[in-house]
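One chain of protein is taken out of this complex; the other chains stay put.
Let's look at chain A:
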Amino acid sequence: MRRTRNRVISTVGTLFGVAVLVFVMLRAIPGSQITAGLGTEAAALTPAQRQALEQYYGLDQPLFTQFFSWLGNMVTGNLGYSARQQQSVLDLTLHSLPVTVELAVLSIVLALLIGVPLGMLAASRTNSPRDALGQLVSLAGLSVPAFLLATTLLSVFAASFGFNPNGQGFATLFEDPLLNLEQMLLPALVLGFGIAAPILRTTRTAVLEVRSNDFVRTARAKGVPERRLQVKHVLGNALVPIVTMTGLQFGYLLGGAVVVEQIFSVPGIGRQVLLGIQQKEYAVVQSTVLVIALAFVLVNLLTDVLYRIIDPRVRAS
């Protein structure tokens, strides 16, 4: 009970901190919504014209008023309005958030499919060619920037195979599941490859550690088949650090999504933030960033819950 209360308080505190930070940072960026829209043409505005525009965007209000009216609206579910897109930010987010969540989940799945097996493979015989392969993959995953991998994959696939689903209009999972999966494949691969590296390393270390435990030796002595031993006893016990690492990576995934969504023109929440910043659409950026922060907090919560399920020791404490 107390635990839950503390959790709620710290969550609200975190979100408030994010709200203040993003509000202040946005206003610290030079250029206003007016100059962002009009560019150098803004120099030709007369004072009356400028005033009319400031009023329209609500920039004539004091900062304090702007902050609290936005936050107040936010609590009641009104995320603000995008003048550029002529849509409420809530509507925009309801369209873009599922896209990014789908992308993130796919990336995590791909990352786990790459990282865990390769990590186990690397751990199966240390300092062997397999281990070197694991090291190589994880090094590449950590060091190749997402934008480079993305553009390379795009041009290779487009030029050599004519495969470029992302050049078409975007299809959601419900409209056209097959096309949607095609469109998500490359971006998910790019994102997934980046996080496969830490997962691979964590898996390798965890497996090595678990294997050195007495219970593994005991189990093997008792004649548990090797495959069952590796999967149930070793992997099962190595899962805790892997889950932690995966949960952590999920947060970075939302950040990485900005670049990848931009290159593959995937209309997710990362692109929404980027467009908002470019256009100085304060309401869009502020609200979207808060939504992302909330998602991050929720994922952490979920990771905690998962621990308890997979590791009875955490439950007991």
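Keep this in mind: a contact is a pair of C-beta atoms (placed from the backbone, for glycine too) under 8 Å apart; a residue touches a chain by one contact, two chains touch by 3 or more; residues count from 1.
Heads up, the rule we're going with is that contacts and distances are computed from a predicted model.
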Completion exercise
The chain not rendered here carries, per UniProt and among "Adenylyl-sulfate kinase", "ABC transporter substrate-binding protein", "LutB/LldF family L-lactate oxidation iron-sulfur protein" or "Alkylation response protein AidB-like acyl-CoA dehydrogenase", the name "ABC transporter substrate-binding protein"
Problem - Among A:Leu59, A:Leu97 or A:Ala158, residue touching the chain not depicted - result: A:Ala158
Exercise for the section: Identify the residue among A:Leu113, A:Ala132 or A:Leu302 that touches the chain left out of the display. Expected result: A:Leu113
Exercise for the section: Name, in rising order, the residues on chain A that touch the hidden chain in the full complex. Expected result: 29-32, 35-46, 48-50, 52-53, 82, 84-87, 92, 110, 113-114, 116-118, 120-121, 124, 151, 154-155, 157-159, 161-170, 178-179, 181-182, 185, 189, 226-227, 230-231, 235, 262-265, 267, 271-272, 275, 279-280
